[in-house]
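Please read through the structure below; I'll follow up with questions.
With one protein chain held back, the other chains of the complex are shown just where they sit.
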């Protein structure tokens, strides 16, 4: 369908909305001298707070006094010296790593595979599975080294190539209570799912060879640097941006890449004329459920310990926000389309998981509820209405609509609802009267959006004009399964 | 088919069997003066023993001497002060919570979805998924407060509305070695699966709006109070009834509700004439397997710690009873129907999991084996033969036949086989010569059966005469997927 | 098709390759006097090192000094006395047990079910599910007693029948930091999956009654003794063979049994003429993913603790080898068959998991990478080319090609790449200049191969000439689902 | 002999089969088809957007009967398949020149 | 009346249906079939071994039209289903002796 100028304009504005903010940010930062102290304070603690997965959560323990006003018994600081490796923290982090791996295979693989047409089911599964393999090896070879070692402001050093220095008894300063092997593995599972999420925007039309190369390049050129900025000791973390488990590093990042990729690939053939309804939503429900279940490794695991209350609070917030978002999306559909679709419920749940990701560990249950309801509505509008109205990008399975929009929404709401009594490293706007945190969050969102957008464009442009990124029309019509993998789902 | 008086009569007797017992109970209690001491003793310890998920398991540790006769090294009381939060217990309880959540989505969702006809697969998945979301939010708003706070005999207080008082460092007296956030989350997963189980009796014919309202009302009016009675410090727990992980609170409760709901909804159209065979039992096998796997969070998690042997013994008992029950059911079918059906195997496994739920943590491996074999046979007869012979209720997927009968069977057998050497808080009939325990168990069963039955009837009656609970005949024939959710499983 | 002598010959040579080695071993052992000390040393430590699941991992902790050269902070020996039961280790081992159970149901069940034709899907699921039930009960009755108690060189004693002596506070000398109940359960899950793996070679043609009897007999006559030899304190472990999590005990063992069973059952009807392509590879992808996820319980769990770095290093090695093997197999197919099949990717991943099983816990990340790449290629050649070229056995789903070959490859490579700095109990050939370790590994491989091969033949021969092991031709053509279980996957 | 080709609503299949049985028809073949006609398909929802499926699931029955049996068979189908609602379906009659029972080799009416 | 039986490529279905609609056809019945002919099936890979599937997925349309409408319908199908490539499919025409609309009982052309 032809595109009216007004629509293009609106499209640009959508982008500007996110972009503009971050330009404003620094300026605003200057003005907010009043919160200098707070800002300083938060910076001080930030290397742990914003550390997300990298956060040593000791502050939470020391928060006990603050919270001890609560009409319930409280526990004093944990029985462990937080700097010693212990079996409990290690047990939880091994479990968390396994849970996050399960999010990608089979979770994400099924979530996406259930939404495509029969002829592309196996190819969609192959994307998540293949990405997992490629990224695992690259992470071991150099990825971990770039993201989580050294003291660079922008990228780590290369001492950890092949993980050579990582002995049986090594411990990372970023996770003092577990072996470094476990920390490396935990971070690896994050590095796996982030690029894999992008597949949602590429569905039904990308060459498998190009896909795997894209995953590899994107991991090293986009994910690793940004992970270093925020969690690996880089500039954003140091500045005090709060991202507990990856609202920007993981979700806004993957979502932005998805948007760019969808634009560069072009629309699926037959979009609007052919029936593109999901072939077997049962797969999507299994996938969404495993994403939900695994997400506790993602969020509660990002406490990187289980010796105090932080992991538990993150888990509670995650569960509440997810359910609220699913209900919100369901409600919108029930009112507008008259029927609550199963696809809507699971999409809402995922949107909730996305938005609570940066906030879990910083917000209380009520904050989680607010974020959940909000993101359910926002992502519904973005994925169902705005996308169709703009109509110039084919974000097939709503990677941008859910992960991009949801991640940005969550990062911003974290600035609003973060609460010092939940995490002593956080000073939010609403409860702790620290407007400056909003500046930092917007900076974080803007930096991720632009860096990721530009780099993704470059990577795909190179691939497009070398090996090509899209399959031929015949292949697309006949199906990717038989043509790319020589197999089909029978019957 | 027409119903002969004799059958109606038998139906009533089935009910009476369970009912009558509990009337007898108090009387019997009087007679059993001989066991007063034992009874007192058990009452004394009961707040922890009957506490099920709420049981601080320290007694088990102190049971070491008792067991130290065993020809193996034993460990002294655990290295922890049981009153301090520690990373190991927290790690296990976070894991358990995640496992129990996985039981509902995707476990239960798939178990049921595999048994319905193609046209209702998505609607069945939507029941488990939607219930999970509604209950999560209600639990946070007020459910937890009603069930697990305050010192009321019948319900808790309302101080915990919105979980407001629950700080990062709160600890519940019911679970002294983990943060309260984790305990709240763990209990939430129990509150989610219990109402969701009822869906098995509602299959193929309930309105989705009515279903969600039913879940909400049932949670607050039935589950929360009963959970408080037994685990939250209420009268049943105080009396000394033993229910480690929810034989009555969860399974008999859901089963009874299912029976009432099946009667009020009426039979599925075409029952007996149309082919209602499961569309894709592969889903049911996945579901049953995930239920099995997740159940270790349910039973072993109900030790609410991992610092002594109780969780381990509960896990062993669970595994043994489940396998034994599956084999027993399989054997019955092999002998009677000449072929062991896959549906039979998985149903048997679930029956075993149900029956061992109240007993795990109180019985030894041999006790678990006995319970497993017994329940496999009992539930086979109840679900396959008694149901058809009575023929006046359409318990579509055997919610009552498996969870109701199995839960009651397990609760009663717990009184028989509970063993003081396994859990110092328990004094069973067979090993510890405490017949009075049987009284308490029957009281527990009867109270749950009647309270749940009556309240469920009231809730559904209100819904029936307001918004209506059953879909139109056309909708039922065409399928719930397309009519309630606007989607279908293609192909 | 007719079989040329040359092919038969090659077939025998394939067997001889593995066999011959072990005959050579003892002799070689004599020669290698030079490494007597080393050998003695390794024997000394072996009861823990080779202990695989039974390994108390304390050595790893004491390895800290060795590794402390690494340019990262290291942790001193763990804060726990390794001889005291603690909640962290217990939490991890409970989790690991659950993960390994998940590998069989639903993991393995789906992995195999996805590869068969529609008419046999349920029967294939029933094999894994039924085996799980039968083995669980037998393990409790006598299996654990045979494998993991007593001090016999070849089998354990029978004191633990019905697990009678196992009290709430028992601890096994083989796992001093967790309750024995947990250790018994953990080992049970290994005993379940090993026989279940054999089903891959029996697909589409075995009687269900014969299958269950085969599982029972094989568990008691093959698995339990071999497990005792290597992990239970028997002769192989004492000799110093290294098998961290079961390269020979589990995989070579199951693979060999599969090869023998495939030969005794004969080929599937229609092999070569009918289309035997997998019906729904989506199931296989789910299955392979859950196997991958669960395998961390298998390998990292085999550290039997989480209080030092061993579990973490095992996890890292597992992840790296799996991904590398999947990529290697994918690469081979891409080059030779021009298309990377999904079946190839998942088969490669499983091959990697198999090969790293004995090595995890002994090798460093680079060693894992080498093993992964190697096994991906070796198993691809064995399963895709050698099998067809030899053509005299119908190893339907490549149980021998992946588990047998992969397990042997892994066991041998463990001898090459094991590294003292990773596990102080290991002295490998390459890094620690201990060629004698190769002798021990080959001994281990040969002993397993021959004992298993002979016993499996005897068991199946007895079954074949009594109740019969193969279904009738009509049943095979019509499908096992309807004929053995009276059910079908509809639609 | 004639081939009666009837397209009916799926949930009427069992009734139609019985009716034909009573009308003396001993064998028939059915296949799942999709129909396009006055009756419009259901509206599916995808990402909030409703769209109508053009094709409606139907069952097609193929029955070969003696010329004498045609009228009875048609009556039976009409009676059993009719709901009076749009989409009840159609019956077409074609001429069959020969029939063979594979098992016995019988031909003509004997083969039906 | 005639029964037009056309076997076409699946992805051409929508176009064919439209074309027939424009040609005045108000109802038709389709079924998923597999075809064997000059066009060979795709080669699937199983354990590295390639093998060709003999049967190609096709869609079969059955349309009953008045004798007058036959030519127009055939033209419509040919135009819409043709790609010029092997495997485009076939059209067969059979005679229909009678037709009945179940809902109304109308017969003959009125029933179409």
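As written, the chain order gives the labels A, B, C, D and E, with residue 1 at the start of each chain.
Note that a contact is a pair of C-beta atoms (placed from the backbone, for glycine too) under 8 Å apart; a residue touches a chain by one contact, two chains touch by 3 or more.
All values reported here derive from a predicted model rather than from experimental measurement.
The missing chain, though absent from the view, touches B, C, D, E when the full complex is examined. Interface note for the absent chain: among B:86, B:383 or B:420, the touching residue is B:383. Interface note for the absent chain: among E:24, E:68 or E:82, the touching residue is E:82.
Of the residues in chain E, those that touch the hidden partner chain are 2, 5-8, 31-38, 54-55, 58, 60, 74, 77-78, 81-95.
Think of the hidden chain as still there; on chain B it touches residues 275-278, 333, 336-337, 339, 341, 343-344, 380, 383-385, 388, 398.
Residue-level contact of chain D with the missing chain is found at 3, 17, 26-31, 62, 64, 94-103, 105, 111-112.
The criterion applied here is as follows: only the chains that are shown with their structure count from here on.
Chains that count as touching both chain A and chain C, per the definition above, are B, E. Think of each touching pair as a link: the shortest run of links from chain C to chain E has 1 of them.
Residues touching across the chain B-chain C interface largely differ between the two copies, under half of the numbers being common to both. Chain B is reached from chain A by a rotation of 120°, derived from superposing Cα atoms (nearest 5).
Once the centre of each chain is set as its mean CA position, chain B and chain C turn out to be 36 Å apart. Each chain gets one centre point, the mean of its Cα atoms, and the points for chain B and chain E are 55 Å apart.
Of all residues in chain A, those touching 2 or more other chains are 80, 86-89, 91-92, 95, 277-278, 286, 337, 339, 341, 343, 485-487, 491, listed in ascending order. Residue numbers of chain E whose C-beta contacts span two or more other chains: 44-46, 50.
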